[in-house]
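To keep things clear, I will list the structure first and then write my remarks on it.
Of the protein chains in this complex, one is absent; all others appear in place.
We just call them A and B in the order they show up, numbering each chain from 1.
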Amino acid sequence: MSSSLAVDRHPETRPPEQRTRRQVSTLPLVAPSVIALLLWMIVPLAMTIGFSFQRYNLLNPDAREFIGLGNFTFILSDPGFWISIGITIILVVSVLVITIGLGTLLAILFDQEFPGQGIARVLAISPFFVMPTVSALIWKNMLMHPVNGLIAQITRGLGLGAIDWFANLPLLAIIIIVSWEWLPFALLILLTAIQSLDHEQIEAARMDGAKPIALFRFVMLPHLSRAIAVVAMIETIFFLTIFAEIFVTTGGGPGLATTNLAYYIFLKALLEFDVGGASAGGLIAVILANIVAIFLMRSVARNLDT
Amino acid sequence: MRIFRSAKIIIVFIIGIFLVQSLHACMPSSQAAGKTRLTIATVNNGDMIIMQGLSSQFEEANPDIELRWVVLEENVLRQRTTTDVASQGGQFDVLTIGSYETPIWARRDWLRPLNLPASYDVNDLLKPVREGLSSDGQLYAVPFYAESSMLYYRKDLFANAGITVPEQPTYSQVKEWASKIHNPQNGVYGICLRGKPGWGENMAFLTTLVNTFGGQWFDMNWNPTLNTPAWEAAIGYYVDLMQNYGPPGASSNGFNENLALFSTGKCGMWVDATVAAGLISNPKESNVYDKVGFARAPIENYPNGSNWLWAWALAIPKTSKSPEAAERFIAWATSKEYIQLVANQNGWVAVPPGTRTSTYENPNYQKAAPFASIVLRSIQSADITQPAAQPTPYKGVQYVDIPEFQAIGASVGQTIAAALTGNTSVEQALQQSQTSTERFMRHTGYIR
Partner (left out) sequence: MARKNSRQWLWAVLGWLVAILLFFPIFWMFLTSFKTEVAAVATPPQLFFRPTLENYVAIQDRANYFNYALNSIAVSLGSTFLALLLAIPAAYAMAFFPTKRTKGTLMWMLSTKMLPSVGVLVPVYILCREAGLLDSRIGLIIIYTLINLPIVVWMIYSFFKEVPKEILEADRMDGASTQQELRHVLLPLALPGIASTALLSIILAWNEAFWSLNLTTFDAAPLTAFIASFSSPQGLFWAKLSAASTLAIAPILIFGWLSQRQLVRGLTFGAVK
């Protein structure tokens, strides 16, 4: 997707101002997508706004009544809500750092020619194809399980005892699982970006006596910056709503240690069946999402267009 | 004008897909013309899977009915069925629900009252179970299996340590025994208890513990009482016991996980559902089938509410399109004949327990299930109308029969799991639970 944007080496080919008689005629082209998304946004949104001002529990519909801002004050005054926002941020940022950092290193690695490179690359990107539920189940039951899990069996075999991942390091465990899923994605995009780099240019720099680190810092990194921006953007979109991994492994706990915003709203909607509360939470999430979107537009998107 | 053509093409395509799809969707039903299709939502535990296997016999006997199974994990099942029933989705004809939901949903008029034929012998169903599944004296669901809670222990380990277990042990004794048989070097942990957060997981066990320590969830005015000395004593006991003599990862062990641990010989004791008795006594599923001892659930200060009462039951939602066929199915699946069928197929030890007096009177069952009498006495002694030492505004031993309890139980369960892992202290956890529950009860209008 993106390395295409990421690497735009022909700015001069772009006519300065695109404007012709066809301006008016673009509407029917954009309209279907925009209308579809608008409907998708607005119809449930309108219902959500309606619900958010009501005491409306699906299990107790008789008690349905208008309570004004009651749901909003209840959520905003809930310490759990603010914790969940903090955890969302920690989760997004740390997985971004891990996948982009490791992704860059791995991209350089897989850019080299070595025997069996093709197969190794296929194996390395495989986690991206695995559905989140399944990868969470694998990690939970077969790798991180404190009694039967492989990691515990190995560490215990070495006499180190076993780590109870989901009790003692729950957030780290989630971060590891999500990173494992998304590292291949970062790797794929960064790899294509690196491959587009002029190898002769690197060779020339190397001939001039550039050290590998300098080479990386001054030749590769600037070249990759836009690919990194794209990865960051797409991953952020997905990481803000991480759900299956938490649902399968920790259920948001222990305590609130792994409750992110999506999971917090899930608790409202499907455990409490508090439609009013969940709607209010959803609306707050909508607002936050738009703040993030504006932020992304300012910082990342500026990088994307020439 | 040409530009509009592409938009038109899109619209035609979409309509085309719609047509093809809806045609496709109609095809199977036209194939099965004349057959009533029942969609059954059920939970993925052993007994239900046996039922699914045997259901072809029902279809043979009732050629006009076709069964379609939706088998889900317990939490997912509960979310799916509740969403559907509460919003009148009409996706299911038979629901697998618990004794917690049945009266609540019946009061909402979401379930069809059941009027079963005389041959079904409703009075053969155990009384506490039957009453738990009724609302205002009317039966709304029939029990597939029912359970109380009890203590399991390893006879071999206890014999080595020179311990004899009375039929009614106490929690003080349990702690002493756990310290004696705890031997992690050999992969045996003193005791396994539920730690996985959830109102139906750790809170089910912990509520019985709190009951017998003299506590309860709410006073008569619906004020939560989670920071009382009884709760502190009970939860303090639990956390101390598990941290010293429990298996690693206890905070993510629910019923299934503990069952796996116990049947692979990793637990010295286990307090949990009576339904496990049949499973850990089954040589096909357990490594310790011949070494299990049985006793009543331990008590502490008060005998009330020390063992729970639960039933997985089959009910028919009001939105079902074929209620008659559904009623035929649930009558079959919970009948005496069905129990006999499982006995013939899988042996008496595997029959669904806790539902019918006739099962417990059957000499074959008594012979195959040495635990039968303890289970029966446990179920009969469980009284959902008087779960605690003091009077309560609610019914239910290990739950509170209000819709909001799922959320409260889940959140308190999480906080106590955090205390179990040592992330917070017991006092802190209970104070936090008290505050959040009080907030919640105010928000939902119980406390004005």
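Operating definition for what follows: a residue touches a chain if its C-beta (ideal position, glycine included) is under 8 Å from a C-beta of that chain, and two chains touch if they have at least 3 such contacts.
All figures in this text were calculated on a predicted structure; none of them were measured in a lab.
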Omitted-chain contact residue, chosen from A:A63, A:I90 or A:M142: A:M142
Identified contact with the non-displayed chain, of A:I98, A:I163, A:I189 or A:M220: A:I189
Those residues of chain A which, in the complete complex, touch the missing chain: 1-10, 13-15, 18-20, 22-23, 25-30, 32-34, 36-37, 40-41, 43-45, 47-48, 51, 58, 106, 109-110, 112-117, 119-135, 137-139, 141-143, 148, 150, 153, 157, 180, 183-184, 188-189, 191-193, 195-196, 233-234, 237-238, 240-241, 243-244, 248, 261-262, 265-266, 269-270, 275, 278-279, 281-283, 285-286, 289-290, 292-294, 296-297, 301, 304-305
For chain B, residues in touch with the removed chain: 2-3, 5-7, 10, 13-14, 17-18, 21-22, 24-25, 28, 39, 41, 44-46, 49, 52-53, 68-74, 76, 79-80, 83, 87-92, 254-256, 259-260, 263-264, 279, 285
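The criterion applied here is as follows: only the chains that are shown with their structure count from here on.
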Chain A and chain B: spacing of chain centres that average the CA atoms, whole Å: 36
Complex interface listing, chain A residues touching chain B: 25, 28-29, 31-32, 55, 57-61, 63, 70, 74, 78, 80, 145-147, 152, 162, 164, 166-168, 250-257, 267, 270-274, 277
Parts of chain B lying in touch with chain A, wherever the complex brings them together: 3-4, 6-7, 10, 79, 82-83, 86-87, 104, 108, 196-198, 247-252, 261, 266, 403-404, 406-407, 410-411, 414-415, 417-418, 420-421, 423-424, 436, 439, 443-445
